[in-house]
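Below you'll find the structure, written out as structure tokens, and then a few comments.
In this view, the complex is presented without one of its protein chains, the others remaining in place.
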Amino acid sequence: MSISERITLEHGSGGALSRQLTEQLIYPILSNDAYRELADATDFEIPGRTFITTDTYVVDPVFFPGGDIGTLGVFGTCNDLAVCGARPRYLTVGLVLEEGFPTADLRRVLESVRASAEQAEVRVISGDTKVVPSGKGGGIFLNTTGVGEALGDHLLSVNNIKEGDSVLVSGPVGSHGLAILAIREGLKIGATLQSDCAPLFPLCEALYALGGSLRFMRDATRGGVAAVLNEAVAENRKCGMEIQETAFPISGTVAAASDLLGLNPLEIANEGVMIAVVAPKAAAEALSRLRSFQTGREACQVGVVSVRHPGRVILETAVGGRRILDLPRGLLLPRIC
Amino acid sequence: MSSLLRQSLQDRRLAAPLLEEIRKTAADIPGNARVMEVCGTHTVAIRRSGVHSLLPDNILLVSGPGCPVCVTPTSYIDNALHLLETTKATIVSFGDMLKVPGSDGRNLAGYLGRGRVRIVYSPAEMLPIARESAEAVVFLAIGFETTIPTVAAAFLQARRAGIENLFLYTAFKTVPPALRALLDSPDRNLDGFLLPGHVSVIIGEQPYLFLEKRGGVPGVITGFEPLDLLQGISAVLKQIARGQQRVENTYTRAVRSGGNPKAREIMEQLLEPVDALWRGFGRIPASGLVLNQAFRDADAQLQFSLPPLRNVEPPGCLCAQVLQGRVLPAECSLFGKRCTPETPVGPCMVSSEGTCAASFRYGDAEP
Partner (left out) sequence: MCLAVPMKIEKILEDRKALVKQDDLETEVDLTLIEDPKVGDYVIIHAGYAIDLLDLEEAEERLKLFRAMEESG
């Protein structure tokens, strides 16, 4: 008997239809050499210090130019491990499906998870599926928990940051959030606005090899680079940052779309961009390493750590003025005012 | 071409001589020059671009009433919430209004998840929403002359298409009457205006000419890129220094002296002037626009018997004074403490263009 066109409550009830969904759809797509059978738990080994992270993805729309919730679910969680100096190894995938969600869409998301996991060199080794009544969910919600292996003993932290350190960005900013917003608002904005969803581990691994010169890394997701920079100086109260507005790589399309919608690219979410803070003497080498990768080819220095305004990020604007670069506030909504 | 133009208008080498001009002119002005940035978009642009930090200390930029969200009385939100609670109507709004608190602190955001409130970028989007809905669809029609023609055009198109369940809850306002009220106020303390660039695209120069009469002040129509801002500020300072009192247009690439007659004609097809209640100013004669006789059946206030608007200020909120340029945000005891962008007390903090929000987010001086 083949699986129905749409997910029903019974697919989450633990009975025959649940088994059918898992055995005929989910497991065949996600299984790999570390996930050889459907048991209540899967064993694995990671030598040395281990990192763990979890994230839940509720993106709307589920499918967008450049990726989907499955791509995000894998790369997002892997990137959280990578920026902490860990090699992502294993993932779990928890699904909450809304009754009525098209099975074909579920298949598509699972294929994305599989392909992204392959690209990121991680293995899915456990999962769970639940179904909620129609109206109680967003089509599909996805949780991934990731474990990774420490690359070394050096622990990255905002507290490593020192006066004079160089602040680097790995690539062009603003794409992901704008791509999502454009679809959600039905803005009929051309297909060139794509999510930048990508695995950052190769870049992180290259920077981690710099040893103590690498102070800290963070991926610039919700709230964009403005959020990361502000979080860094908020947690490390002794330092502030002086940043150049014109230093950030921004594609012409993103600049035009954010103008149109009244948004600031520095405050818009990314899914393939990170901030790295390094010792000044290591900046040139760090940039060279980042630029050797496709996703890092536009990496550049955007500013320095200073003690002039601790806890604040000060932006030198295009025209040569100065102002605070604040934490983004409120929902990302297109404005007319 | 456009992006090259935009880059040139942010070029600091081209900005340098304008800044030099501003410094020289400011030095020639005894005491302070108090210039009002009428338009909320100017308030934000001047700070976001860093231009604010480059101005000499004796140039005081005060914000004005040009933030349509800020000058809409609290009871407008109360009435919108009342509509949501007592009818099955869908509210359609620009994003700017979503988090404005009503008199009891509640806002429209709570209804977003339930699909009863829909946020749009363009008023044109209200047409498909109305077509798909079996219930009434009410558009929160706020805005100044830049936005009003777009809403009018969309609504007239809806009418031609035979859409009958679309209503407008109007709180449209026009800028020149507010400027007149500011000028006429007995304890006014203003030396000049930066006039709103995009409102002027629609209305042209003529409606501002009363500024040239006795008792007036100079008014300079200004654009929004950094070089536009510097040029506008330089021009108004020069007039102040020379004791001149003209309406001047420095945003000539966008603003024709006669404005956009077609846009005004479309406004006139649908709307007519009415006295309006402005937060901070009270009632200003002929400063609002409502649906005219032919379209009263689509007037939400009439059709849903919504109470007339009232101003109810939250305790301690100085928004009304900030809007008149009398008080700086930092002079309000709630600013940055009880009133922040996350927990706004009044619209000057909630609106992305509100003076208090701009001051909080970008800083008000050389950081």
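Chains here go by letter, A and B, matching the order in which they are written, and residues are numbered from 1 within each.
Heads up, the rule we're going with is that contacts are C-beta pairs under 8 Å (C-beta built on N, C-alpha and C of every residue); 3 or more make two chains touch, one makes a residue touch a chain.
Owing to the predicted nature of the structure, the values given are computational and were not obtained by experimental measurement.
Engineer: Consider the whole complex, including the chain that is not shown, and state which of B:Thr41, B:Thr74, B:Thr90 or B:Asn107 touches that chain.
Structural biologist: Checking each option in B:Thr41, B:Thr74, B:Thr90 or B:Asn107, the one touching the absent chain turns out to be B:Thr41.
Engineer: Out of B:Leu5, B:Leu209 or B:Ala330, which is the one that touches the chain we can't see?
Structural biologist: Touching the chain that is not displayed is residue B:Leu5.
Engineer: Touching the absent chain in the whole complex: find that residue among B:Asn107, B:Thr146 or B:Gln301.
Structural biologist: B:Thr146
Engineer: Kindly state which of the options A:Asp55, A:Glu205 or A:Asp259 is in contact with the chain not pictured.
Structural biologist: Residue touching the chain left out of view: A:Asp259.
Engineer: For chain A, which residues reach the chain that was dropped from this view?
Structural biologist: Its contact residues with the unshown chain are 187-190, 192-193, 251-253, 255-257, 259-260, 262, 335-337.
Engineer: Using the document's contact rule, name the residues of chain B that touch the chain not shown here.
Structural biologist: That gives, for chain B, the contact residues 1-3, 5, 8-9, 13-14, 16-18, 20, 39-41, 66-68, 94, 121-125, 143-144, 146-147, 149-150, 153-154, 157, 196-199, 201-202, 227, 231, 252-254, 256, 260-263, 266, 353.
Basically, only the chains that are shown with their structure count from here on.
Engineer: Provide the C-alpha centroid distance between chain A and chain B, rounded to the nearest whole angstrom.
Structural biologist: Using C-alpha averages as centres, the distance is 37 Å.
Engineer: What residues of chain A sit close enough to touch chain B in their complex?
Structural biologist: 185-187, 252, 255-256, 261-262, 264, 309, 312, 314-324, 326, 329-331, 333-337
Engineer: Could you please specify the touching residues of chain B with respect to chain A in the complex?
Structural biologist: Going by the criterion above, the answer is residues 2-3, 10-12, 15-16, 40-41, 47-54, 67-69, 94-96, 98-99, 119-121, 125, 143, 147, 226-227, 230, 341-342, 351-353, 360-363, 366-367.
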